[in-house]
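One structure, pasted below without further comment.
All protein chains of the complex are present and in place, except for one that has been dropped.
Note that the chains take the letters A, B, C and D in the order they are written out, and that residue 1 is the start of every chain.
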Amino acid sequence: MKEIANPYKPEIATIEDTWQETYGDRAIKTFKVVLDDEEIRENWSHRPGQCAMIGILGVGESMISISCSPTEGKFLRFSVMRAGKVTQALHELEPGDKMTVRGPYGNSFPVDDWKGKNILTIGGGIGQAPLRPIIEYVKANRADYKGLSLIYGARTSADLCFKDEFKALDERDDVNYHLSIDIEEEGWEHYVGFVPSLLMEVDPSPENTIAITCGPPVMINFVLQNLKELNFTDEQIYTTLENRMKCGIGKCGRCNVAHLYVCKDGPVFSYATLKSIPEAFA
Amino acid sequence: MSEQQFEPSVIAFLCNWCSYAGADLAGTSRIQYPTNLDIIRVMCSGRVNPLFIVNALQQGADGVLVSGCHPGDCHYMEGNFYARRRFTLMNELLNYVGVDAKRFNMSWVSASEGAKWKDVVEEVVENAKEAGPFEQFRRNKINW
Amino acid sequence: MERMKIGKEKFGDFLAALDKQLYAPQKVGETLRFVPITPEDKLDLEFSNTTVPPKSVLFPQTETLYRYELGKTDLNLPDDEAEKVLLGVRPCDARAMAIVDDLFSWDYNDPYYQGKREKTTVVGLACSDPEVNCFCTSVGGGPASTEGLDLLLTDLGEVYLLQPLTEKGNNLCREAAEVLEQATEEDAAAAEKLHQEAAGKIVRKVDTEGVTEKLMELWDHSLWQDLSRACLGCGTCTFLCPTCYCFDIQDEAEGLEGRRCRVWDSCMFAEYTLHASGHNPRPTVRERTRNRVNHKYSYFATKFGKIACVGCGRCINLCPVNIDILNILAEVIKEAI
Amino acid sequence: MNNKPKIGVYVCHCGINISHTVDVEAVAEFASQLPNVRVAREYSYMCSDPGQALIREDIKNEGLNRVVVASCSPRMHELTFRKTLAEAGLNPYYLEMANIREHCSWVHGDREKATAKAKRLVAAAAVKARLLEPLQEKEVDVEPASLIIGAGIAGIQAALDIAEAGFKVYLVEKTPSVGGRMSQLDKTFPTLDCSACILTPKMVDVASHPNIELLTYSQVEDVSGYVGNFDVKVRKKARYVDMDKCTGCGVCAQECRLTGRIPSEFDEGMGKRAAIYLPFPQAVPAKYTIDPERCLMLTRGKCGKSPKCVDACGTGAINFEQEDEIVEFKVGSIIVATGFDVFDASRKPEYGYNDYENVITGLELERLVSASGPTGGDILIGKGDDAYVPKDIAFIKCVGSRDKSVGNEYCSRVCCMYTAKLAHLLTEKIPDANVRVYYMDVRAFGKGFEEFYDRVRREGVRYIRGNPSEVFKRGDKLVVKAENTLTSTPVEDEVDLVVLAVGLEPRRDAREIIDILRLSQSGDRFYMEAHPKLAPVDTATDGVFLAGCAQGPKDIPDTVAQAKGAASSALVLLSSGKVKVQAQVSHINEDTCRGCGYCVEICPYSAIELVTVNQFGHEALVARVNDALCKGCGACVAGCFSGSAQQKSFMDGQILPQIAALGVMR
Partner (left out) sequence: MVDLEKLRTVAKETISRDDVKYLIGWRQGTYGFRVTPCFIEEPGEAEQLIFSPLCTNNLASYLIVTEKLPLPRGEKPDTRKVAVMVKGCDSRAVVQQLIEQGIKREELYIIGCPCEGVLDLKKVEAKFPHILDPVAAQWGKDKIIFQLPEGVVEVPREEVLAQKCLDCRDPNPVIADITLGEEIEAWGNGEYQDVKELEAKSAEERWAFWEDKFSSCIRCYSCRNVCPMCYCKDCILDRLNPSWIYRSTNISENTAFHLSRAFHLAGRCIECGECERVCPVDIPLMKLNQKFSKEVEEKYGYRPGIDPEAKPLQSSYRPDDKEDFIL
């Protein structure tokens, strides 16, 4: 079996650090992990937008977006929402514990094609995780891009991920961000309402801009409508799709939207591709 | 298992109020019995899901015992009556598919029956011994 | 290599001459499926087709990806596969292998499938008695189609005619040269005649011309609701389809050992696409049935240029509520015009 | 919040009790290797103060969040160690015990095998500990009031006791008067006190006690809630007489067109009353009631030109417009004291109760001998001029008791003695009477009973052992046909009166209360106590108690004793003011519950009900557990096919790994 590379065989990785992003039933926890095998660690390269299959031996695997940019260092970050059996078990892990990682999988944001453009990310809830690497990537290669704007919302302020990182952006004048929560809260200085309305409020210009959105299906649907209203063309809009995945390599079958495999042909799609594909927004 | 005598593994589910207490009494009375039987405590024999038996056989038990209060003495009044029905059915099913009838046992042992508890353990362990190592659908016997 | 033949009574010798793991249809429970045999085992190839297709050998229903000790992180991969011979595969099922090969080798190679596939020689048996729901001829195959096969047998009554098709097939004939005889022209002609007769017995047909596009046109058509409504969402039509290969990966523990394994899965199961959030992009049998048919006749065709159905008829024969893929296709063709 | 389980395992030597057979060091060493185990220690006495301190310190210093104690039986020290955890700030339910003393070191001699077993038990405890969830122990306040249903001697006594203790009592009686069966009795065995003399003062007390709200002629309609917090709805039936105005003078009854035409319940139908009536002279409250099923005004809407009662009543108390009234209140505990009915003698047709007027029941005879009875205490059989005083009198015992053919296997406990009492009273009233008693056995088990029985026999009452097969008429006489089983001789005994010592049965309307309070019935159909020996006044429903014959046949002293027991049980609740509810209760996952109701049927405590919920716009039935009612048996869990019902601390997900640990460890 050694002859052909075995894409099902994961690497063992050690958790270096964890943060609790949000709390509650559907808490989100971020893991910073480092692959154990030195050679593989050094040779590992992923691109913003890709995913990896992470898991625990004896429990199972889950496909999770890599939420860091390769520019950040020789480690990986995953922000995991607690939902099923595997993510529940993942949430129990602490620094020093092992997990399995295989990947990176899927296509990525065409960051090279986007050079010289304004980048606008529109995220909701855990949907910010796949957007974070693109933000970090642009920050790291700041000269290659023009404006960088972030729109991000969650149900309540406690449900926002990466809070400290947003705060840190206050220090920079080359990034601007807009936060929202659904319901009024005391001490909240930002927008109150849903992300699609915040988008209209921010009213970004489509001029030389790429809009990337990720979040719950309902949010995406409204964001798409609003982007159209703001005169973004289909080619300017990108989204990442999340379907159930088991293999990550275009075999197991379940992530398809029509003839596309989200794990291979996605997860990043331009709206121009998706809009003709039934089931893409089911 | 060649030379050595076969030491069966028996998993027992005992209700807290009668059988578990009976087993405690056997302990306080220093009544000696075989070590093959391990107890899982539940509050009532009515809590024992008959599918636990199937699972125990899958996971390595050679014999299983469910023990509760005598009919009419259930701490929760009716729990053991439900248990009796359920296990009567499960027992029939196991026999029917050809699992040795000796593997599944049920008993009523009260809090004062330390001596009976010993008899039950001995009988159940002996039964499991006679039935031999369970291989019919043990999980780790599967090979591929 | 040339066509050979062998007397049926000597077929055991043929098998004995091959130093390989042999798989042939045998009755397990009440139905036929491919299981390991020895040359001494009685072989009975007089059947229309096995209930469980031979994919169960190359893509077993449960396959260990690797084992580990619970609590540890060393991964033990399974051993290399032994050389195998699959005996008595029907041409439709062999074609299915050729189709599935594309899937398991695009982009990433699947080492488990490929590992078995490469070590396996597929010996087919031309089909002489198609069932009522066989429609291989409509989807590019036929009772004596050779795609996916290494060697084709034709039952000539007293003897089997052997027609090697690939190097692997040739090798088999070489290894067993001692017991084989050269076939004659007449044998070949007799076989040809049988093949044609068999093709003539196929009664169900479908015109697949343009069906790929038609299916996409009818995405929201009411026929999906009407024709799927009785579906029970059982996995029969997919589990037993020779071109269905969906799988799930699960961790299981056996005693102190754990393993990650893959198991057959089915797009007809409701939880197949169910997200952990509770959202399901294919919430009812309508979407699932549409996906099954579309996948075979449209998506796969778009991606790999082939229809992923070989017309074996199993899904029609075995569907408990008579959901009939030919009937669906017929409706699609009718509605699309 | 998932926290990573960090388990501390503590293996106890128990002096040498454990360590002499189990290699505790080896067990601790083994435990330290188990998944998620942070520390594993052994110690001489885990339950001692220093032992517990060890655990507390580790919880603080090592950040432990689960604890396994391998020591004696959890039945012994689970609470101790739970407290230890709580003291260290950990949820007490993060504790799991491995019983390596009673179930291991004390019952095994082979050190090697015992050690191996101890390891398995510890491993199983550790995997379970890993999966434990924190549980909250809840307390609920108790409403300082009690509902008592039934105002016989049991209900009266319980009401007085509770009221005396300073708590509010709602005493609900179905009939127009309190008193119950005891008020129908003449004298009471074995001391022959006059029933009315000892009962009436209590009846009056009950009516006048400031803490008792008496609701006669009322019925409990609905009870919801749970221990400490029952919401009660009572229907006060319309009496058509204004209680405030009625002085109890009785002229209305004299005037009533139906006077003397309606059989009196109190006199067992032997006396007659009017449609407006007082059940008996000493009735409490002494207010009249109109029988809505008989009153001409109420049944036909017309009573002559105008109702005579209305005309007669000086205070204008009669009001045909009166309507039923619903009273609602809250109580913390409930006592059911609804008593009994006597066996319906017509169900034994061979004794001719329906056919011959000189076949009567014991209760009817009670009325006959009573000075306040229909004959003023004269023993007269038959009506008017034909009435005669019987001379030859036969009692037949065990009528409707100990009799499978009528479905009553039980002994009614009072018939032997009331027969003796009535036989005595007959010999007193009819000096030349010739009384015999046909019996199967004589059960004179109570205090002073045997002595009384002896006295009656000495007074000349003949006891003939034999169960009569038939009573029939021959000429003027009744013939009791039997076999004297002591002499094996057939008997045909000619008598003037046959008295059937009918047994006690559950109230015919017992079901009503069962449905309202979700009680169970025992095999004899009386209300079932929580435990026949140790909780004879409790029921499966917390906060609901039984008193008197509602629970099973008994005599007055036992009734009163039980009433006092029930009262004190109720008082325990009321005076403590709080009740703890189980923490290890069942819980239902409403997303997966299929609403089949199996759990609802199974739960012995009626803790589960089906509720309709909205699931994505569709209505769905799902089960819901009332934590305050659930006792944590888990019977519902094993009966739930969908695995939706789970008992906290005993979940499938916790037990299956235990099984695996034990199975795999071989």
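Of note:
The working rule: a residue touches a chain if its C-beta (ideal position, glycine included) is under 8 Å from a C-beta of that chain, and two chains touch if they have at least 3 such contacts.
Computed from a predicted model, the values in this text were never measured in an experiment.
Across the whole complex, the hidden chain's contacts among the shown chains comprise A, B, C, D.
Which of C:V28, C:A82, C:A177 or C:L256 touches the hidden chain is settled by the complete complex: it is C:V28. The residue from D:V327, D:I514 or D:C596 that touches the chain not shown here is D:C596.
The chain not shown here touches chain A at positions 60, 84-85, 88. By the touch definition given at the top, chain B reaches the unshown chain through residues 50-51, 54-55, 58, 71-72, 78, 81-82, 84-86, 88-101, 105-108, 120, 123-124, 136-139, 141-142, 144. Against the chain not displayed here, chain C makes contact via residues 28-31, 33, 51-52, 61-62, 131-133, 201, 203-204, 229-230, 232-236, 239-240, 248, 250, 252, 261, 263-264, 266, 270-271, 283-285, 316, 318, 320-324, 326-327.
Keep this in mind: only the chains that are shown with their structure count from here on.
Each chain gets a centre from the mean of its Cα atoms; for chain B and chain C, those two points are 46 Å apart. Separating the CA-averaged centres of chain A and chain C is a span of 39 Å.
In chain B, the residues touching two or more other chains are 59-60, 140.
Residue positions of chain D touching 2 or more other chains: 660, 663-664. Those residues of chain B lying in contact with chain D across their complex are 9, 11, 16, 20-21, 23-24, 26-28, 30-35, 38-44, 46-50, 52, 55-56, 59-61, 72, 75-79, 82-83, 86, 118, 140. On chain A, the positions that touch chain D within their shared complex are 23, 27, 82, 88, 91-94, 97.
Residue ranges on chain C touching chain D, taken from their complex, read 70-71, 253, 255-256.
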